[in-house]
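For reference, the structure is listed below as C-alpha cells.
One protein chain is absent from this view; the other protein chains keep their places.
We just call them A and B in the order they show up, numbering each chain from 1.
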Amino acid sequence: MTVHKEVSQDGKKLTISIKGRFDFTKHQEFRESYEGKELSAVVVDLKESTYLDSSALGMLLLLRDHAGGDDSNIRVVNCSSDVRKILAISNFDKLFGIS
Amino acid sequence: MPSLEPLTILIAEDSAADRMLLSHIVRRQGHEVLTAANGAEAVESFRQQRPHLVLMDAMMPVMDGFEAARQIKLLAGETLVPIIFLTSLSESEALARCLEAGGDDFLAKPYNPVILAAKIKAMDRLRRLQATVLQQRDLIARHHEYLLNEQRVARAVFDKVAHSGCLSAPNIRYLQSPYALFNGDLLLAAFTPAGDMHVLLGDFTGHGLPAAVGAMPLAEVFYGMTAKGYGLPEILREMNAKLKRILPVDMFCCATLLCLSFQRRSVEVWNGAMPDGYLHTIATGERKPLTARHLPLGVLSPQTFDDRTEVFPMAVGDRVFLLSDGVMDTCDSDEQLFGVERLHQVFAANRQPDSLFEEIERALRDFGGEARDDVSMVEVSLLEAAQLSPPAPVYSDSGQSCPLDWSASFEFRAATLKRFNPLPYLLQLLLEVHGLRAQSSALYSVLAELYSNALEHGVLGLNSSLKRDASGFARYYLQRNERLAALQDGYVRVHLQVMPEGKGGCLIVRVEDSGSGFDVARVLERPLDGVRLSGRGISLIRQLGHNASWSDEGRSARVEFFWEALA
Partner (left out) sequence: MTDTHLDCDVLSALQEIMGDGYPDLLDTFLTDSEERLSLLHQADDAERLGAAAHSFKGSSSNMGAVRLAALCHELEQHAKQKNLAQIEKLVQNIDSEFAIVRPLYEAERQRALCG
C-alpha cells in the first residue's frame, strides 16, 4: 500500500501519505483515500516520496477541487528539495500550503 | 467419448496392415482420413489437401518421416499442424529425433486406440489455440494500424493549428523533437497588426490526443486575438478561461507567452509554470532568467486569474531563449538528470550566440541521455523593424459596400481604462473601410501609440524618461500597474472621422486625455534618437501618419491617413 490515509481524532483532518514516486500509478489509490469524505483540512505528507510529476500535480488539483476549490485548506508537507523546486516552478504554492 | 469436431487426419505409414488398422481406428473416432505410404506421398497429400493433423510413421521408404515432417511444417507456416509420430523406436535418442524434426508427440506401437484418441484431442486443442492466437494477433495488428492512421490524420490537423503562424520568420529559431506523434508541446508565433510578435511555448499535461485536444482551442484564441491586435493580458485571460472551461480539473497547460515589440524595443513576458526562460543581453553577455510567477493556464477561475506581465528592454540583436522541461529532465543510464546546472554551464561556455542551439544539443548528446520526445527550444531575436515583413492580412469580404462617410466618438473613463483595451475594436471598425486595409499595420501602430501616450503619460502621469535604462524600465511598468489599479478619475477620448476625398478618402484621428499635457514644442524639436528607449513614439506617429499635430497643451493629438481609389 503506497498511499496511506489517516483521519484525525475529531474526524476533521485527513492526512494522506505517499510512499515512493508520486506519479500516475498512484492515481486510483490517491482518489480512493479522500473520495466520499467531508473534508475540512487535508495534509498531503511527502516525507517518503522523492519524485513528483505533472500527473501528481493534476491529482493535487483534483483533491483541491473535491475539498472545496478556492475554499479548500490543503497543505503539502515534508517536501524534499526536488519536490519543492517542482512545486515552486509550477507556482503551486499559490494554491497549497507548502512546507 | 466426448464429441470432437471432425478433423481431417493424414496417416503416413508404409505397412499396409498398420495403415488399414490406424485408418479404421481414426475413422471410428469420427474423423476423415487421408493415407500415404511414404514420406513423399505424405508431403504431396498435405500440400493438396491441408489436413488438420498428421500421424507419421518414422521409418518409411522414399522419404522418411523426419524429412516429411520437416517439409510439412515448412508448408504449414504459422498454422499449427500437429504431427504425431508413430514409432516402435524405444531409444530416447530416436524419440528426440522425432521432436527435433518438428513432431509434437508420438504414439508407440502396438497402437492403443484410447491413447490415440486422447492424443488427437489434446493436439486438436493446441491447434485451435494457435489458430485463435493468430486470429487475435491479426485483429490487434489491424486495429493498431487503424489507430496509427487516425493519429496521423489528427497530427496533420494539429500541426496546421499548433505549429504554424510565423515560425518561419527570420528572427525565430526553434527545435522540436520529431519522435512522438504528439508530445503535448505547443509552439506558436504570430504578428500583431502593429508588427509586434507574439510567441507562445506551451506544455500540456499528458501526451497524445488528450494533449492535442486542448492545444487546438488554445491556438485559435492565440492567433485570432493576436491578429485583431489584442494584448497579452487579454489573450491570457481568454486562454485561461477557455482551458478552465473545457479541460478536466487535472489537466492544464504550462506556458510562456512573449510579446516582442521591435518598435518599442521591449519584450513583455508571462511565464506560467514553465522552466526559466532567459533574456540574453548581447552587450553585457548577461542572461537574465525569466522565472515563472504564475500557475499554469486552465487552473484558476477567471476571477482569480493573474494576467500581470513583466516588461524588459531589449536592444537590436538581443534574444529571448525559451525551453521546455524535456531538456532538464533528460536522464542518462544512471538516472541522473541533465538539470539546470549543466544548462548554465553551456551558457557560460557559449561564445557565439548563434551556436547556442548546437551547443545545447551537443551537451545533451555527450551527457548520454536517452533522447526524449518533449525537448523543445525556441530563440527569438530582436531585429530592426525593417528586417521583418509581416504577411499582409487576408480579408474575407469582397469590398464593394463599405462605410465611406462617417464619424464616431468614444470616451473611455477610469473603470474602463483599468481593464479594457479598446484598440482591437477601434481597428476592426476602421478596417471596415477597405481603403484603409493596406495600411492596417501603420494604422494600428499609430493608434496604439496615441492611446498609450494618452493613458500612460496623460491620465496616469507617468514620466517616460524613466525608461532610460533596464532598471528604470522595470520601475516604470511597476508604477504603471500601481497607478492604473488605483485610478479613480480620468478619461481618454477617441474621435474618428472618415470622409471621401477625390477618388479615395481620408481618416482623421483625434485622441484626447484628461492629463496635464506636455511641452509639445520641446519634444518635437528633439532629434530622433534610435538608441534611447523612450521618446520614440512621437516620431513614429509623425512618420507613419500625415499632418500629425498636438494641441491643448499636448492633451489632444491629431493625425490623418489618406488612401487613393482602389483598383
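For this structure, a couple of remarks:
Operating definition for what follows: contacts are C-beta pairs under 8 Å (C-beta built on N, C-alpha and C of every residue); 3 or more make two chains touch, one makes a residue touch a chain.
Here the structure is a predicted model, which means the values were calculated and not measured.
Considering the complete complex, the chain that is not shown touches B.
One of B:Tyr111, B:Phe357 or B:Phe562 touches the chain omitted from the figure, and that residue is B:Tyr111.
Listed for chain B, the residues touching the missing chain in the whole complex are 14-18, 20-21, 24-25, 28, 57, 59, 88, 109-111, 113.
The rule is short, and it goes like this: only the chains that are shown with their structure count from here on.
On chain B, the positions that touch chain A within their shared complex are 205-206, 249-252, 254, 272-275, 292-296, 299, 301, 304. Against chain B, in their complex, chain A makes its touches with residues 54-55, 57-59, 61-62, 65, 70, 89-92, 94-95.
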